[in-house]
Structures are given as C-alpha cells and as structure tokens.
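A protein chain is absent from this complex, but the other protein chains hold their places.
Coming up: subunit A.
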Amino acid sequence: MGFFTDTTVCIGCKACEVACKEWNDVPDTIGLLTGESYDNTSALGADNWRHVAFVEQRKPVKVQEAGLEGLEPSAEGEDGFRWLMSSDVCKHCTEAPCLDVCPTGAIFRTEFGTVVVQEDVCNGCGYCIPACPFGVLDRRQGDGRVWKCTLCYDRLKGHMEPACAQACPTDSIQFGPLDELREKANGRLEMVHEAGVTDARLYGADEEGYGMGAFFLLLDDPEVYGLPPDPEVVTRKTKSLWGAAAAAAGALALGVAAAFAGGSR
C-alpha cells in the first residue's frame, strides 16, 4: 500500500499537514513566517510528516487553475507565472536505507509494506537520519527519538485510509495498492502530456530498486521541489564497504608486524 501524489491538482491548502498533526498528535511547530511563498513548514522532519512545498516560477504558462486547462503553455513571448505545489512525505522505500542501518531494529516493515519507527525501541542514535536520501527523518527536540510518517499504521490496521489522503480535497493525495496507483498515475501522465505539458514526469514510480511506497507526478525537475534527482540505495553497497574495512584492518595488522621487522629495540 502507498501513496500517489499528483501535484498537478494540489491547491496548497495544507489540509494534509493539519490532518496528519491532528490524527497523530504531532507537536505544533508551525507559525514562523519564512517569506518563502506560502510555506511556513519548510521541510519534512520530526514534527512535520507531510510538507507542502510552494514554488513560484517565472514560466510562460497561461493563467493557472487547478486541473489541466491552466497548465497549457502560453503563446510565444507571453510573460507568465506559475505556482507549483506539492505535498511531500516519507517514501516508504522498498529498499529503505533507514531500516537497514537502524542498529536496534526500531524501524521495521509492516504487513502493508510500509516503513515504521517503533518509538519504544528507538534509542535516538540518529543513524537513520543521514542514511535517508530524502531527508525525511529527524530527532525531535527534547524527546531524543526520531519520528516520521507511519503511513497511519493504526488507521491501516483499522481499514481506514491515512488521515492526509482522506483530508485532501482535490485527491492530489491518493492512497491504495501500489500497482493500481501506478496504473492510474501512468494514465494521468499521458493525459497531462497530451495536454501539452511535456515537463511532467513521474518520480519514484519505478517498481524495481527505486520503487517507493510514495511516488509523485511532478511538473519540473525533482530538485525544484527539494527532492534528490538521482536518489541512491546506499545500503546496497554495505557488503563491499565491509570488504574495504576488512582489507584496511588487515593492512593495519601487517603494518604493526612490519614495525617490528628489523629489531624491536
């Protein structure tokens, strides 16, 4: 199970952010004015499990409305403006570096294929934080543990859809079995392409390797939204890393032995 976030219909209402905080009892940290468009959440973190990004761009497009029409490129030479909005969330990676490196087993994969941190096991070592290629996890101030989206594990168990998806008024956030979502997403991508918006692309929808439990339909390069353009499953190399460490350890032992060659005194 997972999310398909269709950013072309996002209206930036932040209902998802609020619903998530309400349902999961996440501390309220919103309130600062950042001067970055309508964004005062800034990034995903321990206290923000959904984050709506607001990108203002000079771009020749016609007056923008939610839906397809407004996305059509405008005539040559017209000075346009477009507003991109996108609700970001933990990707619930199929190969999750955070899960692999966690030394306590606090992070586990649920029966729904999602990735969840057990708050009663996490010792706050913080290893998962730099392991995540999307900057999702963080340690909560004064609490010592790391927190992130649970994909509403409790609601899934009760056969309910996640709070953020339920609260989304435009269906920008869709929840369901991933293969069904991918099919929908591909259909939607074709529609958008046919409407002439050729910049649109799916991000994270690959089933293999990069396949993620949350993927997106974007209207520009991933980095514009704060997403990495080529995220890597770093933990695929763990074995070869150990190989390099073993070789270095061997070299260290040899070096010590060599220091005694030619007399100990």
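Here is the rule we go by: a residue touches a chain if its C-beta (ideal position, glycine included) is under 8 Å from a C-beta of that chain, and two chains touch if they have at least 3 such contacts; residues count from 1.
The rule is short, and it goes like this: contacts and distances are computed from a predicted model.
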Listed names "Protocatechuate 3,4-dioxygenase beta subunit", "Acetyl-/propionyl-coenzyme A carboxylase alpha chain", "Polysulfide reductase" or "Cytochrome b561 bacterial/Ni-hydrogenase domain-containing protein", with the criterion being the UniProt name of the chain not displayed: "Polysulfide reductase"
Selected from A:A15, A:A106, A:C149 or A:C164 as touching the chain missing from the view: A:A106
In subunit A, positions touching the absent partner: 29, 32, 34, 36, 39, 42-43, 45, 53, 55, 57-58, 97, 100-106, 121-127, 129-139, 143-146, 182, 185-186, 189, 201-210, 215, 221-232, 234-235, 237-238, 240-242, 244-253, 255-260, 263-265
